[in-house]
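Removed: one protein chain of the complex. Kept in place: all other protein chains.
We call the chains A and B, going by the order they appear; numbering starts again at 1 in every chain.
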Amino acid sequence: MASHIQHQSPIIQHRFEMAVDQGLQSELQKQGVFVTSWDQLLNWGRSNSIWPLQFGLACCAIEMIATAASRYDIARFGSEIFRASPRQADLIIVAGTVTKKMAPQVVRLYNQMAEPKYVISMGACATSGGPFHTGYNVLKGIDRYIPVDVYIPGCPPTPQALLEGLMRLQERIKSRSMGQEVGPKQGEYPIPEFGASGLAPRYNPDVFQPKKPWADPPASQLPKPIAPQP
Amino acid sequence: MELKAGISPTIETQQLEVNLGPQHPSTHGVFRMIATLDGETIVKLKPVMGYLHRNHEQIGERITYIGSFPFTDRLDYFCAMSNNFGLALAIEQLGGIQASERGEYLRVIMAELTRLVNHTAVIGFLLNDMGAFGTPLLYAFREREKILDLFEAASGSRMMCNYVRPGGVREDVPEGWLERTRAIVNAFPRFLDEFEKLLTENEIVQQRCKHVGVLSKELAMNASVTGPMLRASGVNYDIRKVDGYSIYPRFTFRVPLGTVGDVYDRYYVRILEMRESLKILEQALKGIPGGPAISPKGQAIGKAPRTFRPPKGAAYGRIEAPKGELGFYLVSDGSPQPYRYHVRAPSFVNLTVLEDLCIGHKVADVIIILGSVDIVMGEVDR
Partner (left out) sequence: MLPPPEEIKSALEQLLPGVSLTLDAGGLIVVPNDLVAVCRCLKENERFSLDYLANLTAVDYPAEQRMDVVYHLYSMAKKHGPVTLKVKLDRNQPVVASVTPIWRGAEFQEREAYDLFGVRFEGHPDLRRILMWEGFEGHPMRKDYVVEDQDVLG
């Protein structure tokens, strides 16, 4: 079904070369000796046991629960338990519309998670405000305040889509070493405050730069029109 | 100090204000309760909502009548089909549109399937809150998946179906759908028996639910409570019987009533309502006629929503949604967009009595009482 998707994504390359070459490795394996590097071993463990935080906001939460139920079993991917406490979770799946009233709580929870931590933005609403983006209380995407690793489109994304997003995240974890992970996301992200007509600040400039989605790129960047063939 | 049996020393205590939510494993969505506790007993409880306020009504004023249907799916996101049904009724009242026969039957079948889906999930979540960590919820979701497959075959989407329209339904069901539904409806009583054997006579369920969160008849009527919560308190008010909207008068079914109005009654009323829904489904599947799934006027509106300009006036259309009375108030000024579009959400109004139900109980009971009130934040906040 998903045969066209390569799970060894060419964009993310496994960055550690094996100190031992492939031939020697397979010989040793036949003898019952397994050789690897610390990074690969740790990443294999980390990516196959991602524990999400129980954080459903809206309709996408129901599809998240359906993914955790027996038909689409997320436990076979390692996400056995959804933890209630952010201290015990690796992953926050922001599932549903983030309203301005709820945004400070999301950032607070993200700050409380221990590193290395990941964010999946599930559904159109968490990505960009979704169908409700014109609202006075809707935040146009959680990536305005916290860095997001994987975006899953859909309204709501089917459980299969969520599992695909989880697999992409697993690939991403496998492609980086622990040292690279902990560095970039250190520190506390500032929590927005309630203002008179919205949140203050409206977005976090270190994390997000607004782009008007319908703006055309400058003429030099547009593709050249193809001359009609005779 | 010698402590004699039966005499407690005087201890100075302080009341503690605790925040339950908005992120909490057991609050059904982003709902916050500020509870004042004396030890473990609740003294005061204030609900805070608005964490999912997505200005559904403002969007409704901006887009056409038909354009609002996908947004009604997202109100009570468990019961997308019923929400569509409510709005379709309100628009039909406003515009004077008649629905086709087959369309009416299909709408009722979808509404009753939604009732099954909703009540199983609610009971699953209630048991989850009680501490039966996962098992009844997984049983409930297993049955839910079978019905969601039917919805996907008919409308293209598992949850946000956007299927019911004024005049009938968007399109007819595919071939073989009715046989599949019949098979599922015939197999459902066995699942309910299995569910009941696990839960109804279960000692833990009875100890935890009986006489917890008792809602009296008078308070329920005064506080505009509707749905299974009202009927569990003994008030016989089911909008399917009172208003007789759509083709419900053709079906024979009973309305289960509770006696005490506690959490156990609310749970049991929902089980009995599921059995009555199965009766309605059997009758509807037997009697469904052929013909178009949507009336010609409805089809014309569906194809060109901006040409639908209902006459000036107002309409209030209401249905018996699985959670209570879902009403849509539309005010038209003759243009393709509604002038005012208001949703009367059952969960929002049912929450009025939450404080009354919880006072005097322990924190663990509050979670169960909230589970039995059956709220969905998409509806409460709109």
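Some points to look at:
To be clear about the criterion, a contact is a pair of C-beta atoms (placed from the backbone, for glycine too) under 8 Å apart; a residue touches a chain by one contact, two chains touch by 3 or more.
Remember, predicted model here, so these are calculated numbers, not experimental data.
Of B:91, B:154, B:274 or B:351, it is B:351 that touches the chain left out of the display. Panel shows chain A; residues 100-101, 134-137, 139-140, 144, 194-198, 200-203, 205, 210, 212 of it touch the chain omitted from the view.
On the side of chain B, touch with the chain left out of the figure occurs at residues 49-50, 53, 55, 57-58, 219, 221-225, 235, 237, 242, 313-314, 316, 318, 325, 327, 329, 331, 339-340, 342, 344, 348-349, 351-353, 381.
Everything that follows uses one rule, which is that only the chains that are shown with their structure count from here on.
Separating the CA-averaged centres of chain A and chain B is a span of 32 Å.
Listing the residues of chain A that touch chain B in their complex gives 54-59, 61-63, 65-66, 69-71, 84, 96-97, 99, 101-102, 105, 109, 131-132, 134-138, 155-156, 158. On the chain B side of its complex with chain A, the touching residues are 22-25, 29-30, 50-56, 58-59, 62, 70-71, 74, 77-78, 137-138, 141-142, 144-145, 158-160, 377-378.
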